[in-house]
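Presenting chain A:
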Amino acid sequence: MEFLLVLGLPLLGGIALAATGHWKRAAEINSAFSLFTLLAAIALTLRIVEHGPQLLFEEQIFVDPLNVFLVALTAFVGFTTSLFSRPYMRIEHDHGRLSATRLRLYHSMFQLFTFTMLLALTTNNMGILWVAMEAATLTTVLLVSLYRTAASLEAAWKYFILCGVGIAQALFGTILLYFAAEKVLGHDVALLWTHLDAVKGQLEPTVLSLAFVFLLVGYGTKVGLVPLHNWLPDAHAEGPTPVSAVLSGLLLNVALYAVVRCKVLADGALHSNLAGLLMMGFGLLSVVVASFFLSRQKDIKRLFGYSSIEHMGIVTFAFGMGGPVASFAGLLHMTVHSLTKSAIFFAVGHAAQKCGSQLIEQIRGLIKQSPTVGWGLMLGTLAILGMPPFGVFASEFLILTTAMKAQPWATPILLISLGVAFAAIFGKVQPMVFGEPTAKRLPHKPAMLPVFMHLGLVLMLGLWIPPYLAEWYRQAAKLIG
Partner candidate 1 sequence: MNTAFSVILQFLELVTALLAAPLLTGWVNQCRAWLGNRTAPPLFQFYRQLAKLFEKEVVLAANASSLFRAAPYFIFACMALASMIVPTLSTEPPFGPAADAIALVGIFALARVFSALAGMDIGTSFGTLGARREMLIGFLAEPALLMVFFTASLISQSTSLSTIVQALGQREFAIYPSLAFAGVAFTMVSLAENARIPVDNPTTHLELTMIHEAMILEYSGRHLALIEWAATLKLYAYSCLGLALFFPWGIPEGTGFANLLVALPALVFKLAVGGFLLALIETVSAKLRIFRAPEFLGTAFMLAVLAMLVHLLLETAK
Partner candidate 2 sequence: MPGAQGLLSIDWMVLVIAAWLAIGIGAIFAPRNFPYISRVLYPAGALVGLLLAVAAFAALNQTPETMVLPLGLPDLPFHLRLDSLSALFLMLLGACTAGISIFAAGYLRKAEGTAPGVQCLQYHVFLASMALVLLADDAYAFMVAWESMALSSFFLVTSDHRIPEIRRAGYLYLLIAHVGAISLLLCFGVLQGNGDAGVAGYTFANMRGIDHNAFWSSAAFGLALFGFGAKAGLLPLHVWLPEAHPAAPSPVSAMMSGVMLKTAIYGVLRVGFDLLHHPLWWWGVAVLTLGLVTALFGVIFAAVQSDMKRLLAYSSIENIGLLFVGIGLTLTFQSFGMRALAALALTSVLYHCLNHAAFKSLLFLVTGSVLHATQTRNLGKLGGLIHYMPWVAWLGLLGVLSSAGLPPFNGFVSEWLLLQAFLFTPGLPHGYINMMIPVAAAAVALTAALAGYVMVKFFAVIFLGQPREAKLNQAHDAGRLERSGLVWLAALCVALGLFPVFVIEKLDSVTRLLLGTGIYQAAGEAARAHGWMYLAPISPDRASYAPVVFLLSILVIVAAAYLIVRRFWHIRVRITGAWDCGFPMQTARMQDTAEGFGQPLRQVFEPFYRMTRELPSSFDKAPVYRVVVEDHLWYWLYLPVAKVTEFGARMVAFLQQGRISIYLLYSFVTLVVLLFLIHG
């Protein structure tokens, strides 16, 4: 029941808002759908906590500790983003950047996007996973090009083509996976993850290694791993800010989740650390390249887009290392990154609206004009840079210390990259927050509640992880291995 609601509500919302999305109260409707989805997700989570992993709908749906917390996270960030987008989109509307029909498209696609992600997370079928990922691309393409400006169209086009091609590789990987599994499992259940997981030791290693490469390149494109990342900064910078927030906060996570599911299978079949090595390689490359990209950015959203690449690289590296601590840390990092990064985008969105520009050099002295936005951005930035007592620090702490023993060769690279990233991001954000103000007042009150909700949670996760959440992480880490 809860599950049906979790998937059904956003789908229904998408359809309903396709009709009503241009209404004056559409934003509230949007939030309401998101809220109920969140409640359903919480109920689902509670049920999983109580009863353990569940298989539903002829084993097509599988909810286990690994994905249920991502479901909850997705629903939560979806809800807070809807809260944020209410005033944000209104201001955009008032500024004349968006028409009512576009708002309708936005609201509808927002809900559908949530749906596709929830589907991708909960499905047990690797094929459906692929379908859902592709659908997520399609819905967000329309969101990225929402402003219909030249830049946004270009960004959306690149996003569409690159992710489309990427996801096609993933499909090929899925086919290879099926090819390998079919001989062991037969035709019907060959793509069901639970079954695959059970027999992963018997899968043909040669095929599986090929399949993993295709899957990694495919889903890795959506994760934004270097050198498959090129769509990411464009899409983040040119789309409306709520979309940037969910792209960074949710989509990347879901894509990484897909990679991790594949890695579990590959690990089982290959009896070697090949998958881990590949992921570590991609992870490190992403961290290094992204951090060097940071220092030349002029657009604040682009900056944080690159920062997302960097963090996804860190998580990928962590999962690549494997082991209970690193996987735990990877999951934690996914959580805190998506909370922090979406909070940053919320703050950045309002900051950009206040200053009428996304260019870093035109945003100055936020703390003077609007202390909440300023402090939100400052604290969010510090959090994302791995400053304690925020949660990002906790996960980076575990990842780096584990790496020091498990993969010491990688640590100098991480050290340099994190330093460069810190220098770049902080050097750009500090004068935005401090300094002489350039901001002006907005027609609607900015929604800073989501920012501080997120940051509060991140702060909490840095100092105290609730026992049941920790237990989830632990179980999920065990699943990942």
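The criterion applied here is as follows: contacts are C-beta pairs under 8 Å (C-beta built on N, C-alpha and C of every residue); 3 or more make two chains touch, one makes a residue touch a chain; residues count from 1.
The candidates came about this way: all candidates are chains of the complex that A comes from, given by their letters.
The structure displayed is predicted, hence computed values, not measured ones.
Student: Every candidate listed belongs to the same complex as chain A; state which one touches it: 1 or 2.
Tutor: Selected candidate: 2.
Student: In the complex of these two chains, what residues of chain A are touching candidate 2?
Tutor: My answer: residues 157-158, 161-162, 165-166, 169, 209-210, 213-214, 216-217, 221, 226-228, 230-231, 233, 274, 278, 289, 292-296, 323-325, 328, 365, 367, 382, 385-389, 393-394, 396-398, 400-406, 408, 411, 414-415, 418-420, 422-423, 426-427, 430-431, 434-436, 462-465, 467, 470-471, 473-474.
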